[in-house]
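Quick one: this structure, given as structure tokens, is what I'll be asking you about.
Note that one protein chain of the assembly has been removed; the remaining protein chains are unaltered in position.
Each chain carries a letter (A and B) given by its place in the written order, and its residues are counted from 1.
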Amino acid sequence: MKYILKRVIFFLITLWAALTINFILPRMMPGNPAEVMIAKFQGRLNPQAISALEIAFGINTHESMLAQYWDYLGRMATGNFGISVSFYPTAVAQVLAQAVPWTLGLAGISTVIAFILGTLLGIRVSWKRNSASSSFAVPIAFFLNSMPYFWFALIVEYVFAFVFGWFPLGGAYSSSSGLSGLALVWSVLYHAILPAATIIITAMGGWMLTMRNNMISVLSDDYITFAFAQGLPEKEIEMNYAARNAILPSFTGFAMAIGFVISGVLLTEIVFSYPGVGYLLYQAVLNIDYPLMQAIFLFITVAVLVANFIADIVYVFLDPRARSGGE
Amino acid sequence: MDALLKVKDLNAGYEFTNFKTWAVRNVSFELNKGEFLGIAGESGCGKSTLAFGVIRLLMPPGKIFSGSIEFNDIDLMKIDDESLRKMRWKEFSMVFQASMNVLNPVLKVRTQIYNSIKYHVNMTESELEKRAKELLNLVNVSSKYLDAYPHQLSGGMKQRVVIAMALALNPKLVIMDEPTTALDVVVQRRILQEIDELRRQLGFAIIFITHDLSLLVEISDSLAIMYAGQIIEKAPSEKLYAKPLHPYTYGLMHSFPPLVGKRQKLHGIAGRPPDLSSDIKGCPFYPRCEKRINGVCDIENPKLVEIESEHFVACHLYDGK
Partner (left out) sequence: MNYVKLFFKNRKSAIGVIIFLSFVVIAIFAPWIAPYSPNSMAFTPLQGPSWKHWLGTTAVGQDILSQVIWGTRLSLMVGLITGGIATAISVIMGLTSGYLGGITDDILMTITNIFLVIPGLPLIIIISAFIVVKGVWTIIFVISLTGWAWGARTLRSQVLTLKNRDYVKASVVTGESSAHIIFSDIFPNMLSLVVANFFGAAVYAVLSEAGLEFLGLGDSSAISWGTILYWAQNNQALLFGLWEWAAVPGLLIALLGMSFALMNFAVDELTNPRLRKR
């Protein structure tokens, strides 16, 4: 319980840090980026919107920094992220809400699949360390892991959507109107296959290598030899003695791994014009829509924190030492 | 005789790409049913390698280079993997030197005891539980620890749990590789007596490995002394204690304080054992031996020969050269 409490506190501190970054960045950067943005959209925004933006970015204000900060935290706490300038006059929250389900669906499912597949492969490859398939799989994983994700997405899109024409070039569902029920579900799945495959393949390599290293480390532990001495079946030793222990560091290193995966997801969405958060971030960047960008950054941070929190909880379930107080 | 284990010309060690450690060198011995054999020698002389080798448990880079091992007339070197797996624990079990770390940190004691049983014999859940309690009882651990995880047990308790596990299937042979080194001398002695008691009750044979010869006084039936990967002396215990023949055995016996009586200053053996990854010419003890015969001992490695009945020794002082 103490462990969980510690994680909750860390969760809150990090959230606060992300909020503060959002507050400081526009105020600190040279060249008044926020003013540049307002000037750019001047003609299209009504005076009310402009003054809201000025308050949000601390322009033309006599309030002290601290007062601004306090107001800002208040707005964030009430979910008031302001108005998107590129989707004017829609509120940022609303724009974001439309993109979130797509990303959660695509990224959530493919990340879980990638984690499971990568981990299983890592177990296999380390257990059968000298087999031909292992000596094949490891260099491939290295290569996959060092590829720029968006580039791999481009190639996948080019080969399977453009050259072979097996899959759509982009989007999340067929734009032909009147799709409903099963046809719509199918269309959504069909559009998700390529981006999902891209994420799975690129993310898998990293998890495979991590698990492989952990396994090799664990395999020289005494309890493995002892398990062999007991004449336990190989499968039992592989899974319940070796893998069961080797997977623990995967959870403690989850924070970094998930960061890489998120980068992959964002870029993959952009390549496939998949209408999720990543693609939205890209549009916000192209249109210099700071309020939208900041909200997206915040959203992604919270999503990652939640994912980490889940990983922490699973970890507590998997490691009895974490359960009874210790680290 | 009633030989349970016959080891002949066993060579084993660790193989790396650029070098090889030859940790067990031409070792032969026999062990009878129900016998208590002690193996003693300084740290690093190959005792553990021998123990693992004898039950074919050497993990890479460890490897048996050559030799034969017969257990109950079954050739362990030729047996297939699955039959070997089935023999393990049921026929022979082992308590490791690193007993503190041999329990799987993420499984309950209960699960680990069950596992060591259920893959060899068919038992219902309640039979398993009964057996597990019986075993813990045997080693004086309260059965409430069945649902504990290893990190919740003290070092001594883990040790006892492992010993209990080793007895789970009534094996014919239990190998104990310095099972008590982490404990203090008095406790070590007591556990050893308990183990011996169990042996008399249950009738299994024991190979007990230690670097402390004094520990085995009055307990083991016979003793083998190892040096640089070889057995250099082997005899029934009384004979060996009464009359150690090999200069190394003599030195070893006088490098530990007597268990009873006044503690005298030790005069251990000067120097260090040879590096087992290099070739050794002549008697491996030659550089440290006070009785060495120049021109003989540095040329030829003495063979293990029976000097008196059941008393084997490998030393040129006794082979008439």
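As a working rule, a contact is a pair of C-beta atoms (placed from the backbone, for glycine too) under 8 Å apart; a residue touches a chain by one contact, two chains touch by 3 or more.
Predicted model, so just to flag it, every value in this text is computed and none were measured.
The residue from A:Gly31, A:Pro47, A:Gly165 or A:Gly178 that touches the chain not shown here is A:Gly31. Across A:Ile50, A:Ile109, A:Ala197 or A:Ala255, the single residue that touches the chain missing here is A:Ala255.
Checked against the full complex, the candidates A:Tyr72, A:Tyr173, A:Trp207 or A:Tyr290 give a single residue touching the omitted chain, namely A:Tyr290. Within chain A, the residues in touch with the undisplayed chain are 10, 13-14, 17-18, 21-22, 25-26, 29-31, 33, 36, 142-143, 145-152, 154-155, 157-158, 162, 213, 216-217, 220, 255-256, 258-260, 262-263, 266-267, 270, 281-282, 285-286, 288, 290, 293-294, 296-297, 300-301, 304-305, 308.
Here is the rule we go by: only the chains that are shown with their structure count from here on.
Those residues of chain B that touch chain A in the shared complex are 52, 55, 57, 59, 84-90, 93-94, 96, 98, 101-107, 115-116, 119-120, 149, 151-152, 162, 165. The residues of chain A lying in touch with chain B in their complex are 220-223, 225-233, 236, 240-241, 244-245, 248, 318-321, 324, 326.
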